[in-house]
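Omission of a single protein chain aside, the complex is shown with its protein chains in their original locations.
A and B label the chains in the order they appear, each numbered from 1.
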Amino acid sequence: MLMEIERIKGLNFHKKQDVAIVGAGITTFKRRLNETGKELSYYAVKQALEEAGLGIEDIEMVVMGSAPDAFDGLHMKGEYLLDGSGGSDRPYMRVFVGGGTGVFAPIAGYWHVASGLADVCLVVCEEKMSSCHPHPQSAFKYIWDPILDRPLQPNLIWIFALEMRRYMHVNNIKHEDIALVSVKNKANALDHPAAQLAERITVEDVLNSEPMALPVRRLDVSPPSDGASALIMVAPHIARQLTDDPVWVAGVGWALDTTWWTNRDLYFPRYVAEAARMAYKMAHITEPRKEIDVAEPYDPFDYKELHHMEGLGLARKGEAPILTREGVTARDGDLPTCPSGGLLGVGNPIAATMGVKVAELYWQLAYRAGKRQVAKEVTRGVAQAWGDLMQVGTVVVLSNKR
Amino acid sequence: MAVGKKDISCPPYVKGREIKAEDIKEGKVTYWEHHPDIRYSFTAGQAISRFLKGLKEGKLLATKCDHCGRIMFPPRMFCELCFRPVDEWCEVKDTGVVETFSVSYIDPDAKPLEEPVIVAVISVDGASPKMGFMHILGEVDPDDVYIGMKVKAVWKSESEREGSVTDIKYWKPLEG
Partner (left out) sequence: MTRVAVVGAGYSGFNSNTPDLSWKELMYEAAVRAYEDAGVDPRKDVDAFVTCAEDFWEGFAIFDEFVPDQLGAVLKPTFTVDADFLYGIANAVMIIKSGLADIAVVEAHSKASDILTFGEVIKFAFDPIWLRPIGKAHPYYFAALEKSAYMTARGYSDDVFAKVVEKNKANGRLNSDAPYAGKVTADDVLRSEAVFYPIRKLEIAQRADGAIVFVLAREEIARELTDTPIWVSGVGWWSETSNYDTMSFTAAYARKSAEMAYKMAGITNPARQIDVAEVDDRFAFKEVQHIEALKLAKSNEIPELVEGGYFGRGGDLPVNVSGGSLSVGNLLEATGGQKALEVVLQLRGEAGRRQVDAEVGVAQAWRYIPTASGAVAVFSR
């Protein structure tokens, strides 16, 4: 085998303490918001503190997750955002794995608590994409290799289009099947108060929407957004004081694939599979399709939800579109997927999508998702994000049983 | 109180005031513009410098790892899988196969393009399987492109070449 991959070894998970989530917050997601990044972070933090029943003085450490500095137009934007996100006068740091940050920041929050360095850790994610002109995508000009790629004047959508085409080609999938994801998620988002693009659309609407970089069309894509979200992660003895029904972090995993994305077969997200393997091992999950009750895979593009379900082992290769067509992934299905409305419906303020991934999973497992609550009984769920040059997989498994 | 079905709708509220396009047009929002002058001069390094020199000479260069046997393109100074220095340089062909492609109607700033650009990942003949790189296709109708199509590089003339990936104008279908 030319591309044999080493197994992750040594995962002993001898942590100091378990980690629970006791509160979450989210702002509205919109193309442009009047608030600054600091103000958005503040709103999200305030709501999370209210749900947890804590004050900012109870927070020991803060983890910030935010994607490219180029969006907000700030070098070292973590430092700029620190007071809006409750980081003033305490240990504060920003972590970053491109688009995967929304699920990675809670992983960093997890080890702040699991290591015993903190008992109460606030995780905040923010993105203010509208600051970047002429278009948020302009920032993506600088994600490419400066010598090999940038002279070709690429647009970010290119890599998705190339990946989507490869996925469709190898698994023999039609665009109609992929478009169903957009239809489902945008409809799910009708029940999310933060949603930017909630609407009832049809498969034909997707197929007839404006071409961007074929096969990607306008309605295959989530919108750029402004927004913020927050989570509060605590040690067991704190969780006990705050709530009878905390949601526990059962597993975390992340992996970063090679920079040479043109040297890989893009039809399967092996970076997600690798991250999932780590998280499942930690959560003692051997058959994800049976043991996971609800899923929030990353869906910045409709095909990505399918691609990621396969990476997460929730469907066999090429099977995700079939599950979608059969309604298995609907909110009342056997494997509700993106019940929040996802990025396609609620919006895509890159890192702040923590609010529709990990926070949504938390609300679902705490039975607090209201109209979005899935029909079936739920014990365990998985949230996932992805980023960089189709490189990063970040996975969190939550459970309402310890 | 154990975990059970509770109909509490979270998030309980969402904050944030949307700005509409009209608000900007009517001057209802205060903006402060900044146009920073931030520039870099990226050091190409040993591998890419030689690769760019090869392009100027009309050649595609690759490097080889004797440990895993891969001929790597684009070339690099170390094998990222074996984590050891590469062993030798070699030339690969300027023909290849389309692994995947897209027809792009937008430019880097998401502005519409008058003529779509066909972009592809092309795995290059002579390198190990799937050793591709991203480039542009030309002299072909978007509807005629398919995965598996054989293509050949169309180079700029020797005097026009400057040691850049754009020394190849585009790749065109290989006849026959």
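Simple rule for what comes next: contacts are C-beta pairs under 8 Å (C-beta built on N, C-alpha and C of every residue); 3 or more make two chains touch, one makes a residue touch a chain.
The structure presented is a predicted model; accordingly, all values stated were derived computationally and were not measured.
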Option from A:A20, A:L54, A:A67 or A:V378 whose C-beta touches the chain left out: A:A67
Contact with the hidden chain, among A:A187, A:L256 or A:I322, goes to A:L256
Could you list which residues of chain B touch the chain missing from the display? 32, 34, 36-48, 76-78, 80-83
Applying the definition given at the start, please give the residues of chain A touching the unseen chain. 5-6, 8-16, 38, 67-70, 73-76, 78-83, 87-98, 104, 108, 110-112, 114-117, 139-143, 145-146, 252-260, 270-271, 274-275, 278, 387-389, 391-392
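The definition used in the following text is that only the chains that are shown with their structure count from here on.
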Which positions of chain B touch chain A when the two form their complex? 1-20, 24, 29, 34, 36, 40, 42, 44, 48, 52, 68-70, 72, 74, 76, 80-81, 99-111, 116, 119-121, 128-136, 142, 147, 164-166
Of all residues in chain A, those that touch chain B in their complex: 2-4, 24-35, 40, 43, 47, 51, 73, 130, 134-135, 137-138, 140-141, 146-149, 151-155, 157-158, 161-163, 165-166, 169, 193-194, 210-216, 226-227, 244-245, 258, 260, 262-266, 355, 363, 365-371, 373, 400-401
